[in-house]
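Here the structure is laid out as structure tokens; the discussion comes afterwards.
As you look at this complex, bear in mind that one protein chain is not there, while each of the others sits in place.
Note that the chains take the letters A and B in the order they are written out, and that residue 1 is the start of every chain.
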Amino acid sequence: MTDAPMTPEKAPRPSRLKRAWESDFMWSFRHAPVAVVSFAVVTVLVLAAVFAPLIAPHNPFDPGTLNLMNGFTPPGVPNQFTSDTFLMGTDDQGRDVFSTILYGMRISLFVGFAAVFLAMLIGITLGLLAGYVGGWTESIIMRVADVQLTFPAILVAMLIFGIAKGITPPEYRDQMAIWVLILAIGLSDWVQFARVVRGTTLVEKNKEYVQAARLIGRSPFAIMLKHILPNVLNPVLVIATISLALAIIAEATLSFLGVGAPPTKPSLGTLIRIGQEFMFSGEWWILFFPAMTLLALALSINLLGDWLRDALNPRLR
Amino acid sequence: MLAYMIRRVAQSVLVLLVVGLVAFAMFSFVGDPVDNMLGQERTQADVERLRAELGLDQPFIVQYWKFLEQAVQGNFGLSYRQGRPVAEILAERLPATLELAFVSGVMAFAGGVGLGIFTAIRRRGIAANTIMTLSLIGVSLPTFLIGILLIYVFSVELGWLPSFGRGDVVHLGSWSTGFLTESGRLALILPAITLGLYQMTLIMRLVRTEMLEVLRMDYIRFARARGLRERAINFRHALKNTLVPVITITGLQLGSIIAFAIITETVFQWPGVGLLFINAVQFVDIPVMAAYLMMISVMFVGINLIVDMLYFAIDPRLRADRTGGGH
Partner (left out) sequence: MTRKLVLAAALLATTAAGASAETLRWARAGDSLTLDPHAQNEGPTHTLAHQIYEPLIIRDMTGAPQAALATDWAPSEDDPNIWVFNLRQGVKYHDGADFTAEDVIFSINRAKSENSNMKELLNSIVEVRAVDDHTVEFVTDGPNPILPANLTNLFMMDKGWAEANDAVEVQDVEGGETTFAATNANGTGAFKLVSREPDVKTVLTQNENYWGMNDFPMDVTEIIYTPIQNAATRVAALLSGEVDFIQDVPVQDLGRVGETDGLVVKTAPQNRVIFFGMNMGAEDIANDDVEGANPLSDVRVRRAMSMAINRDAIRQVVMRGQSQPAGMIAPPFVNGWSEEMDQASTDIEAAKALMEEAGYADGFSIQLDCPNDRYVNDEAICQAAVGMLAQIGVTVNLDAKPKAQHFPLITNGETDFYMLGWGVPTYDSEYIFNFLVHTRGEERGSWNGTGYSNPDLDAKIVSLASETDLDKRNATIAEIWEVVQDEQLYLPIHHQVLNWGMTDAVGIEVSPEDDPKMKFFTMN
């Protein structure tokens, strides 16, 4: 429904790109300055994170290059011992805050995207199954969803953390935290996808075209994939966008409770957790820059999600 | 109807049992309580003795079974950390969390509905759009940071509001309340804002979306065409139809308020069950963790059950659907 209306053409067909640009969807995007700005901010931040090794002046993840004496250097002021200068200053370990933010954002975004992807995968699959198959399958899935809702993400994270610690070989433990975060956030987030998909599926499966497809003997798998799934994509896209922001924030919250990315390979959340310790002591930059980055990132994603929800809701046009 | 209810309740009990099982499997990974319980001067023999005494040397299934056996008799054991009955500690701490959840819930609901209506009616206005954007800032920063920023501004810099605790409380029977003293009321403000901000944003957006949809409905257009005053249309007709889904969602959010209270209570040293739980995790106080999780699960599953039952009672189509898919 978001595609440009297909009208019988007399004039030469415009190129795909041009058609996409002139679609309703893009039209409403171009006329929503908030959405355009948000999109630009997200794009810049994502690119900065992806190309962090090229942009960042230092590699904060290589402990051998750090000099502890650089610690607590204010932004733009030479350090009193080493005379090194840093754009956004350094943290308590002498790491360049700017570089650490870029690298940290990589972790935060990776965790966010991967967790949402995981949640989507689980949620859509289970939602389709529950809605389409019904019966005991549905009961079990929805009860599992209840259990899932009962466990706050922090508990899920701790559980997975503990088990993962027991089974990962020591040399991989460093990266383990990130996968644990993805698993924990993804697992605690799939329920809303499943609920929405199940709801839509319940409605769609009784419609004539699905009945017809069933009658001509299409397999349930094909029906779910080809007929029902396209109907849920809009709400799923909206939920996914909001979930992405939520996942990035959740990662930050978890690191406050001590179940986050390790301080040697910090995410934005870990940086904020560390930075807030220096809020009263005058080293504002250790908190300020990571917090502003997180705010810019999450806010832009949220605003995009907001706009998306309105734009994809035909009744609100 | 009865068969459905029985099945639904049976499922809920099963859910509770599974939650407990998962919880107990988890405890062995949170750490070892024995090291905390015995000082640095304990010998290996003490450790073994205490482990055996607490049953920690047994598989988690056995521990879980023992817990269940006691729990059905209303006995949740003694806290490893405080050495007092867990039920007593929970009863002591619950009022703090419930009062905080209540205040932040009311705040979120009132603020959310009010701002939601405003932003829906003035959909294209500058004020409404500013509110929409600002409200997102609240959900774009982690809760703990918002709490600490509030403390910094309102306690340290301005000195207006307390930074920690509940102030003076008054005991009414077994309930302790902070509503009756000035310091108690002041102490509620910052934690309630921290906890309620997210829910308020959520409710506001929900109300706005629902209102926008309802305002487009034919009967509203019809009312408008009949020349009814805007105010009457907005409040008598539109809002009424908006509130049903909003109340449902708010009810379901109650649980997440209590879960999020863990962080708010840690930041503000609010003496509720969330802080109790975090302390229990740090100390590996298994009886307290188990009882807390069970309590939260009962609450969540209970709310779910009630919502389901209500829908079942209200909507006959669901009934057909359920029984139809039940074989």
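What we mean here is this: contacts are C-beta pairs under 8 Å (C-beta built on N, C-alpha and C of every residue); 3 or more make two chains touch, one makes a residue touch a chain.
Quantities reported herein were computed from a predicted structural model and do not represent experimental measurements.
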Which listed residue, B:Ile151, B:Ala192, B:Leu212 or B:Ala261, touches the chain dropped from view?
B:Ile151
Touch assignment to the omitted chain, from B:Leu197, B:Leu275 or B:Ala291, lands on B:Leu275
Please identify which residue in B:Phe24, B:Phe260, B:Phe283 or B:Phe300 touches the non-displayed chain.
B:Phe283
Residues of chain A in contact with the chain not shown:
62-64, 66-69, 71-72, 92-94, 170-171, 173-174, 258, 262-264, 276-283
If you put the missing chain back, which residues of chain B would it touch?
30-45, 47, 49-50, 53-55, 75, 77-78, 80-85, 89, 92, 148, 151-152, 155-156, 159, 162-166, 168-172, 180-183, 266-269, 271, 275-276, 279, 281-284
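Everything that follows uses one rule, which is that only the chains that are shown with their structure count from here on.
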Chain A and chain B have mean C-alpha positions lying a whole-number Å distance apart equal to 24
Residue ranges of chain A touching chain B (in the complex, touch as defined)
34, 134-135, 138-139, 143, 146-147, 149-152, 154-155, 158-159, 161-163, 165-166, 202, 245-246, 249, 252-253, 256-257, 269, 272-273, 276, 279-280, 291, 294-295, 298-299, 302-303, 306, 309, 313, 315-316
Where on chain B is chain A touching in the complex?
11-12, 14-15, 18-19, 22-23, 25-26, 28-30, 129, 132-133, 136-137, 139-145, 148, 152, 156, 205, 209, 212-213, 216, 255, 259-260, 262-263, 266, 278, 281, 293, 296-297, 300-301, 304, 321, 324-327
